[in-house]
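Every protein chain except one is present and positioned as in the full complex.
Right, subunit A next:
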Amino acid sequence: MAEAQNIPVGSTTAGSIAVAAESTVATRMSAPPSFDVADFPVPHGREEEWRFTPLERLRGLHDGTAVATGSGLKVEVEAPEGVTVETVGRDDARLGKAGTPVDRIAAQAYSSFEKASVVTVPKEKVLETPIRIAVHGEGGVAFGHQVIELGAFAEAVVVIDHTGDAVLAANVDYILGDGAKLTVVSIQDWDEKSVHVAQHNALVGRDASFKSVVVTFGGDLVRLHPRVQYAGTGGEAELFGLYFTDKGQHQEHRLLVDHNTPHCKSNVAYKGALQGDDAHAVWIGDVLIEAKAEGTDTYEMNRNLVLTDGARVDSVPNLEIETGEIVGAGHASATGRFDDEQLFYLMARGIQEHDARRLVVRGFFAELVQQIGVDDIEERLIAKIEEELEAAVG
């Protein structure tokens, strides 16, 4: 698979790749950020931030017709000693500190949730085992708000596992105190009818490290919007993602790293495999280096492996640089067909087609799977990839 540096067009692709002609971070949004849904017009589908999303499949999350069903979403938090887990009301001062909704559905979620969940790791507390948050849909419509806050020098791994059948709109805030280290693995392993739209806001403290691993397999429509801002110098953000988009699924990952503070780093790497008719993956990677953000070091990459005809990829990396005083900035995007030459090479060594395909696809995802650092999740992912491939071969 050819990789095009800076000119983000894969050389051999079954999907299509859209390339932003010029910077659109600022102009992409149809309204300024706001917590109030009334500040956003109902999207009609041609807006820059909605043009890839099939609105008719959002089950009314975008136009106010989706109404919370009360029960319908079960959330269980399993946290090691020393971690505080609270359910709080709308007026809790800790909500909404990491970022403001930037589109209508995020604002709808913020305007509609009844109770929020706040998970706090006190300062200097280093957790040995992950915090696990199981979000299970039981067939209803839900609006959620989740806050995860780490005090200074705290260290934690959080696994958020989405399963079941749900229509969910949510905001998730990650607040990292100075020197804190947070790894969040968000798995979207929904049943096939689910719709999940969420904005993730990370606020990375001085010298803190944030690592996000987004894994999307299931759902009818998943649209996630991980965003990062820095609250002090020396912060680091790594945003990794894996998706496996099947027949008919729409999986959209829109990222923004806002280098609003000097001497911070970011590294974005998302990889996806697609198979089946009308499998549609969208990846938008916005990196903004503000004029004051001297010493920024950033790189973003998206790669897609198209396993069958009929799948479509829109991959739009977009780097906007307002200062020349940076350490480094780069981006790459490539979309390629499954490489028949690789398959031939492996088969010419006696390996059966089925096993050869598995080797190649596992290989494609390997470098990202290794980044997760939670053994049972890595194993589950590998098993899941195998399962998806089994389905593909059939």
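Just so it is clear, a residue touches a chain if its C-beta (ideal position, glycine included) is under 8 Å from a C-beta of that chain, and two chains touch if they have at least 3 such contacts; residues count from 1.
Operating definition for what follows: contacts and distances are computed from a predicted model.
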"Fe-S cluster assembly ATPase SufC", "ABC transporter ATP-binding protein", "propane 2-monooxygenase" or "Isoquinoline 1-oxidoreductase beta subunit" - which is the UniProt name of the missing chain: "Fe-S cluster assembly ATPase SufC"
Contact with the hidden chain (one of A:Met29, A:Ala134, A:Ile321 or A:Leu359): A:Leu359
Residues of subunit A (touch criterion as defined above) contacting the omitted chain: 1, 339-342, 344-353, 355-356, 359-360, 362-367
